[in-house]
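First the structure, in the form of structure tokens, and then the observations on it.
Every protein chain but one is kept in place in this view of the complex.
We call the chains A, B and C, going by the order they appear; numbering starts again at 1 in every chain.
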Amino acid sequence: MPDSAGLTVGIAGASGYVGGELIRILAGHEQVGRIMAFSDNWQGQSVAAAHPKLVAIGASLEFIPFAPSQLAGCDVVFFATPAGIAARHAADLLARERIVIDCGADFRLRDAKQWQQVYGIEHPCPQLLASAAYGIPELFPAAVAKANLIGAAGCYATCIQLAAAPVVKMLAEQGSSEIRIVAAGLSGTSGAGRRTDRHDLLLAEAGNNACAYAINGHRHAPEIIQGIDNYADRVVQLAFVPHLLPLPRGLLATVHIIADGKFVPPETAATALAQAYADEPCISVLPAGSAPQLASVLHTDRAVLAASATGEVAAIVGALDNLGKGAAGQAVQCLNLRLGFNPISGLAA
Amino acid sequence: MPDSAGLTVGIAGASGYVGGELIRILAGHEQVGRIMAFSDNWQGQSVAAAHPKLVAIGASLEFIPFAPSQLAGCDVVFFATPAGIAARHAADLLARERIVIDCGADFRLRDAKQWQQVYGIEHPCPQLLASAAYGIPELFPAAVAKANLIGAAGCYATCIQLAAAPVVKMLAEQGSSEIRIVAAGLSGTSGAGRRTDRHDLLLAEAGNNACAYAINGHRHAPEIIQGIDNYADRVVQLAFVPHLLPLPRGLLATVHIIADGKFVPPETAATALAQAYADEPCISVLPAGSAPQLASVLHTDRAVLAASATGEVAAIVGALDNLGKGAAGQAVQCLNLRLGFNPISGLAA
Amino acid sequence: MPDSAGLTVGIAGASGYVGGELIRILAGHEQVGRIMAFSDNWQGQSVAAAHPKLVAIGASLEFIPFAPSQLAGCDVVFFATPAGIAARHAADLLARERIVIDCGADFRLRDAKQWQQVYGIEHPCPQLLASAAYGIPELFPAAVAKANLIGAAGCYATCIQLAAAPVVKMLAEQGSSEIRIVAAGLSGTSGAGRRTDRHDLLLAEAGNNACAYAINGHRHAPEIIQGIDNYADRVVQLAFVPHLLPLPRGLLATVHIIADGKFVPPETAATALAQAYADEPCISVLPAGSAPQLASVLHTDRAVLAASATGEVAAIVGALDNLGKGAAGQAVQCLNLRLGFNPISGLAA
Partner (left out) sequence: MPDSAGLTVGIAGASGYVGGELIRILAGHEQVGRIMAFSDNWQGQSVAAAHPKLVAIGASLEFIPFAPSQLAGCDVVFFATPAGIAARHAADLLARERIVIDCGADFRLRDAKQWQQVYGIEHPCPQLLASAAYGIPELFPAAVAKANLIGAAGCYATCIQLAAAPVVKMLAEQGSSEIRIVAAGLSGTSGAGRRTDRHDLLLAEAGNNACAYAINGHRHAPEIIQGIDNYADRVVQLAFVPHLLPLPRGLLATVHIIADGKFVPPETAATALAQAYADEPCISVLPAGSAPQLASVLHTDRAVLAASATGEVAAIVGALDNLGKGAAGQAVQCLNLRLGFNPISGLAA
């Protein structure tokens, strides 16, 4: 599709945290010729004004106002926008044979009614949900490779599914009936987005602090259950509690699995992980018993996983950067897979 | 026991983090007349040299070298020392009718063989294990109130038992047979002690980082299983993974309970917590659905607990300061209970 | 003035960071009988809803809507409000013989025209400026002891004046003509207040970051120059650059003084500090060559100061908690001085 000068790529929501990472990654992507960074609030300003880390490329790229006509001029459009925005523009772009990759939540769930329950508004284009690929390339490569509409998975959803899905699949194949998952998530505050309506995300309050949140249920839970069902053909019961860390970015998930009332043992988990990701360039499975840390994944597009080595109970731990493999990096990984590029073009894997 | 001038209190390991908190608390305790701060390495120096926060009282209190004869002159001796130290001195002190409160691990487990497996050395005085009270005043008040030897519970062990024990007790009374607990712990790095043999505890490595650790099993697990068994008369299976936060102090635990293969529902957990701690001055049970945060407990001797309010699965979350309610504060709370003082004398509850 | 039940104290702006500290301090103040916590946004909610650390006293104190008639029922009113609010209510309260202590900026400067230049609005009651005491008790005790209107000094202004004023006074007395001060300030983000209109104060941006700011001039500069002139009878030239730290609270200032073109030597600075603060309960002057750290002052109402010990150039370093000695603590210290209470009642000094 792109000519020799490279792809023209649009980023809706380019002033947000995920948008900034998309700019950074795509600016170094060998197949990208032009970036259009959309933001009404920052229009006319250098991208470095919104994203201090882009100081070196800031001089040559300015935000432009969001306009559907401009979107249509892009080969690929990434949406890094609140719920409902991508869904209002996807049908038109798909009709023009553009590729749409949504880093937001609009195309993750398959069921429009469930989507409305979770996000509180009616889905703008329910007819597209069935055709969207769920964007975790390691788990759903065939779908991602051919879809023009990709709903990149949420950050927690990515980490928990990468940790749990291969194990659940192995258990299901071994005949386990009831499977329950307990997942503890830990994430930096950028996961909440660049929003200034919540004082609890201010450094003065979230710094030197930590808390559990969403203890009545997190909105990534339906997406995780759906994804594991699609991958492993088993509907699990999920207990997931996220925790807010005093960190800008980074995400950990620790997962325990109970199959037919018993904890899954370490060997099962370690074997399932090793087999599932042996050849994946964006995933490192550490030796069993190792403990993944954020230092290995911050500012990368890589996930690191490990299961416990001894004892009667398998803990499975995953780490990724919520803005990298958990968002912008994974979205570009989907792009690479969809267009047959080098799988890690532009990425730090 | 103490004369009108107040107790003479000794602190072994006074230069460590728990030791520093003990000095701070006891210096403001109305029943304490004299503090003896033992530390060989810092002897002759002001306590403020080791503990910057003690700058105001530093001028009037110096470290003195550790000596058994000096210990014997104290009415009460707190040990904030590595495994094995308290156990080498307890018998002599008890023979002199002193009160011994160990903030370390020497008197938490009842079984000497298990202790040796966990701590890697032979227990110096196994004959004393049966007589030691396990120091969580809310769960074992009768034992603490009369014991001359108290093994204050570990920080993770305190938080997880406070969260889980009343629920397990209710489930056991309701006839549940197999009970499993999944606990995720999050803690600041002071929990590892003031040690300089581990570069991973340096700010340059632990800062802007987080990780799971001890994923093959944490040494607080046996103590938790024993404590819940003593409180609720039920031996549980425990899956516990701690995580290191980029924080000096503070501890969270999120607990899920599976009874006979099913997740415990929110109402059960919320009811059990509310009933268990209604009159406890050092524990705040928040309304169901609230999420405890470290900001409510840092630099206090208080634990804050809450269970989820809705959904099918109860999450129970606890927060405390690992050096406060998780160590020094709880040890002084034990002292207050043992000697019939105001329960919160000296404490920030 | 107060009856035996203690003072009735009002706090305007009680939901802000300084307001929260005022509640905490005054709730433990032996001379305070009743606290009225004013906040329109949080009215009807527990003070713990806004201030997680007040969980223990939250049940018994709720925010009430701000109303001038209610203010008038207070013996003392603290304002912790944006520029202009205190000044709109002060005249009425003073006419009723109430005591007004402003933690904001309304009564720090003496010149209404300068105030307008700095704060961008016309001063609501310029006639009161001359009668207000500038609230640094160590430097202006006589004025604070008798004023019904006290403008507590800003956080940076407090630290820099405590460090520099005694040295400038000594230099002036020794005959120095031109005196220049270079001050570097470092502060946590709570110094900017509990505001949600600036994304750069979010943990996602201010965490794992640091920067200089206001490099064209900071609004505390005029207040510092005025204060040093009043104390030392010398108009200095001041170069002051603040820096934002990735911390919720705490403030450091490092000061160099150039007198008639030469750096002031260490002995002069050390001597001036030691003499000025020998008997001050809220100030610790460390031995020359020591380096004050935030760990000694966080969550206290104390300042710690030290000058270098050797070399040709004196560095003077001060540390305080911007919400403690830099705001709420100093305001209560002013109250204690004004009403003849124990100088450190309610304070952590």
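Just so it is clear, a contact is a pair of C-beta atoms (placed from the backbone, for glycine too) under 8 Å apart; a residue touches a chain by one contact, two chains touch by 3 or more.
In this text, all values refer to a predicted model and were calculated from it rather than measured experimentally.
Of the candidate positions C:G6, C:G33 or C:G289, contact with the hidden chain is made by C:G289.
Considering B:S69, B:Q127 or B:T196, the position touching the chain not shown turns out to be B:T196 (whole complex).
Between the chain not shown and the residues C:L247, C:C282, C:A303 or C:A349, the one that touches is C:L247.
For chain C, the residues touching the absent chain in the complete assembly are 178, 180, 182, 184, 186, 205, 208-217, 237, 239, 241, 243, 245-247, 250, 252, 254, 256, 258, 260-261, 263, 266, 289-295, 298, 306-313, 315, 317, 319. Mapped onto chain B, contacts with the missing chain fall at residues 17, 188-190, 192, 194, 196-199, 201-209, 246-249.
On the side of chain A, the interface with the absent chain consists of residues 48, 52-53, 55-56, 208, 284, 286, 293, 295-296, 298-300, 302, 304, 349, using the contact rule stated above.
Just so we're on the same page, only the chains that are shown with their structure count from here on.
For the pair chain A and chain B, the CA-based superposition corresponds to a rotation of 180 degrees in steps of 5. Work out the mean CA point of chain B and of chain C, and you get 37 Å between them. If you average the Cα atoms of chain A and of chain B, the two centres end up 39 Å apart.
Rounded to whole angstrom, the centroid-to-centroid distance between chain A and chain C, based on C-alpha atoms, equals 45 Å. Contact of a single residue of chain C with at least two other chains is seen at positions 208.
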